[in-house]
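Of the protein chains in this complex, one is absent; all others appear in place.
All chains are identified by letter, namely A, B and C, in their written order; residue positions are counted from 1 within each chain.
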Amino acid sequence: MITEYLKKLYETIRSVAGITVVLAIVVAILSSIFRGPYIIVNTVVTGGMLALMSIGLALVFGVMNVAQFAHGEYFMIGSLTAYYTFIPIERYLGANPNAALSFLAPLVSILAAFCMGALMGVLSEKLIFYNLRKRSRTNWVMNSFLLTVGISVLLVNGHQLIFGTELKGIVRYWTGRPFCIMDVFVSRDRCYAFILSVLVIGLFWLFMKATRTGRAIRAVSQDETGAQMVGIDLSGIQVLTMALSCGLAGIAGASLLFMFPSYPSVGLDPLYMSWFVIILAGMGNVLGAVVGAFMVALLKVLTMEYIGSGWDFVVPTALIMLILIFKPNGIFGSDVRGVLEQ
Amino acid sequence: MKILETQELSKQFGGLIAVNKVSMHVKEGDIVGLIGPNGAGKTTFLNAVAGLNPPTGGRVLFLGEDTTGFTPEKMCHRGLSRSFQIPRPYPKMTALETVLTSAIFGNRLRKVKDPVAHSRKMLSFVEFPMAEETITESLNTLQLKRLDLARALASNPRLLFLDELAAGLTEGELGDIMTLIRKIRDQGITILMVEHIMQLIMSVCERLVCIQFGNKIAEGPTEEVARDPTVTEAYLGRQKKKECSPDTHAGAQVG
Amino acid sequence: MQTTKAKSELNLFDRVLDLLSLKPLGAIGLVILVILPLVPPFNQEYLIRWLCAAALIAAASVSFDFTAGFINIVNFGYYAIVGLGGYTSAILVDRFGISPWIGIFVGALSAGLLGFFLGIVTLRLRGIFAAVMAWFMGLALMGLATKAVWLTRGSLGLRVERLFDSPSNLPYYYVILAMMLVTYVITKGVTRSDMGLAFKAIGQNMDAARTSGINPVYYRIVNFTLSCTLAGLLGGFYAHYYGILTPEMMHTSKTVEVLAVAYIGGRGSLWGGAVVAFPFIYAMEMVRSSLSNLPGLNLILYGLLLILVMIYYSGGFAAFFQQHFSKPKNIILYYLVNGKKTA
Partner (left out) sequence: MLLEVKNLDAGYGFLHILRNVSLSVEKGEYVCLVGPNGAGKSTTLKTIAGLISPIGGEVCFDGETISGLAGYKVARRGIAYISEEMNLFSNMTVHENLLMGAYTVRDKQLEKNRLAFVYALFPQLEGRKNQLAGTMSGGERKMLGIGRALMCNPKMLLVDEPSFGLAPLLTEDVFDSLDTLIKEGGTILVVEQNVTKTLDVTDRGYVLEHGRIELEGPSAELARDPHVRKAFLGV
């Protein structure tokens, strides 16, 4: 029994995915030993948020075959919503201190960001993708991709038009001394952001695995016709998927508001990073996206550490190009059928 | 003379063996039918020979040359052409342009002097009923099939693969297609056709090859193959009544 | 596709037009563009500057459409390649003191080389993957330009020698107009030849194209190389016209601008983008300058128009034109739109 499990484990590790994951863990541990544990801490904190972004991206690709270029814009919407929710509350708190409210305020802002992101997601599906789907399904992947490009332009400049280009950020969500983890001082915000991302991913996972609707979403991503055959309303699932995906991006944007103040093109960096993740992990592979997010985060942290800040963009890009050339399916494989043919 | 010969040709997709060691041959000037139930691996076999999905085992000999694993464009230049089961030519091109691609690029080795005239000839040869400037998107099945055939013929092939040319046609159209196939053969073009409509097979083909589950189960003159009990069984199902069920159950669980 | 006999029957004017792949209407448009900056109110410097920008976008959209509209691969790193041409030329001129006129061509060559490389690496990739590949290539190039400070001065911006000494925009306008014409004539010429047929075939149905004897490897590489060389040429102009290069110019949003113009103009038409670019850029600049209290409004219109065209009128302006104006009853109009009948 045990040998069987070991054998299975060995088989998994021997695959490309296994080798990469093991390698990443080894590298992370080694570099933490040589350079200090902050590498692991940074990786984990960045990775959590990146995972939130990436699963949304992977989900939309898996279920709707839409390669989102505008995903960063939902991140931006999230941070913007959080800013405009949090600031009034903080101002109110300045006048009437209230412990319970000051604890809840960040959570309320993040929840608002989720709702706003989801709302925008629903709007884009209803107003844009639905119409394209109705009119023509030829060359769908490419055409919908270009549509998301249009959405991105629209949202970025919409932000600029309405809210201006200045940075709209906050210093911190949570007051208090930073935590000390493994001799590294980590601000409370970062810590809570990580905990939140783990929580949300966990909830998301539970939703996908255990609920009826979650199963329906997975079913649609695996076989659209089959899903219709068992009575699943495709368009409903598509709207829901879009809402979930954009809502998750909104949460990421909101909970990182202290790091990334909101401005029109704040979403670009998260967009690029989450694209790295899903190319690395395989487009449409949601579980792969979670693992991939931490790997990309590690890569980013290491590049900054060893090569220098600013190169954290060039090195992952070069790596992604190699992956695209040699393993366009990603290291965990793509679940989406027919992507390579389109 | 054998124009095409396959030796133990196999094609495997992951764990699935779609074509399993099929050896067959086509003689010059023949019309050979490739038959078998749905999902038997006929189209996969054609693709493996034509290079669209290179075989994973065995050899292909075309005109005496080992062409295993050649790209489709190379096979086309050697003189092998094919029509598609679901003709999806270039949606935004005109009918003439569609045929022109083949007339220009398919004849690299035996250059056609005036490709436009050649393409027009091909269009009239297959009796393409529409104007040559029609955009292919707006054609119906029969027109598309004829157009695809003209495209396949424009490269002056020695051997032509027809993949379910008659599928989806009405009975009246069937007769026209039969005449057309014979007309093509009279041009000196050897034909290997995958077909389901037995009426067409029986009246046109001289030899038949039958495959089932990727294995060749019969090969020979048409009448002989059609009478072959294994072939009849593959098509009509087993004639005998149900046998004792415990046996079947045991077999199912193993498989 | 015309026979040589038919060609010799044409008069000299029509033959020149045919050589330039222009219809009489296009020639008239070109003449208008040539004299436009000389007549008031267009002879003001800032309006000529707009014209230059429009011509640049027009030329870019033509060579972009050469890839996107024919072999059906959207080169998402297009402006990064433009930037590569610009930077190469600028650095050569700066470091080795060669003439900008030569620098532009070396820049174009370097971009062409990258295009060749890009064509090879995207060979196995289809559709979206090829687009993403080009996108990341562009991002990597931009990252390099930002970080290789010793070479490019990074985001501080690289000062570049201008083509002409005079501060006037007029000579630049004629240069870019000529480049636009060259881009159009080359790409249109190629697509009118047999090669264009091969491009369309591999773009529309790879399997059918291959069984018709078309080698997709060769044509894809040729297409990428040519399109990128032309992009590099435009990059050289960009550098020596604006006089300053920053990595920001290689940004994806610039590509999006070109993409929008090319798609609104009509994919696969080549001329559509070039025609649409002028009124479009003018309108955008008007919006931007007259409604300066509403920043970004012009780009919102951009995005909106792109979305609407993509959903409701995927053929763009070219398809609209084909549908409504290409077969007028009047003989003179017919001649203007379609040229002399050659068949």
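Here is the rule we go by: a contact is a pair of C-beta atoms (placed from the backbone, for glycine too) under 8 Å apart; a residue touches a chain by one contact, two chains touch by 3 or more.
Since we're looking at a predicted model, the values are computed, not measured.
Touch, as defined at the top, links the missing chain to these shown chains in the whole complex: A, B. Within the full complex, the residue among A:A95, A:V171 or A:V230 touching the omitted chain is A:V230. Checked against the hidden chain, the listed residues B:S124, B:T179 or B:Q199 yield one contact partner: B:Q199. Between the chain not shown and the residues A:V21, A:A219 or A:V301, the one that touches is A:A219.
Within the entire complex, the positions of chain B that touch the omitted partner chain are 37-39, 138-141, 164, 166-171, 196-199, 201-203, 213, 226-227, 232-233, 235-239, 241-242, 245, 248-249, 251-253, 255.
Contact between chain A and the unshown chain involves residues 212, 215-216, 218-219, 222-223, 225-234, 335.
Heads up, the rule we're going with is that only the chains that are shown with their structure count from here on.
The set of chains in contact with chain A as well as chain B comprises C.
Looking at which of B-C and A-C shares more C-beta pairs in contact, the answer is the pair A-C. Taking each chain's centre as the mean of its C-alpha atoms, the one that lies farthest from the centre of chain C is B.
With each centre defined as the average position of its C-alpha atoms, the distance from chain A to chain B rounds to 48 Å. Distance from the chain B centre to the chain C centre is 43 Å, each centre being the mean of its Cα atoms. Looking at chain B, residues 91 sit in touch with two or more other chains. Within the complex formed with chain A, the chain C residues making contact are 72, 74, 121, 124-129, 131-133, 136-137, 139-140, 143-144, 146-147, 253, 256, 259-260, 263, 294-297, 299-300, 302-304, 306-307, 310-312, 314.
Those residues of chain A lying in contact with chain C across their complex are 67, 128, 131-132, 135-136, 139, 141-143, 145-147, 149-154, 156-158, 160-161, 164-165, 264, 272, 275, 279, 310-311, 313-314, 317-318, 320-321, 324-325, 328, 339-342. By the touch criterion given at the top, residues 50-52, 71-73, 75-77, 81-82, 84, 88-93, 97, 100-102, 104-108, 116, 148, 151-152, 154-155 of chain B touch chain C in their complex.
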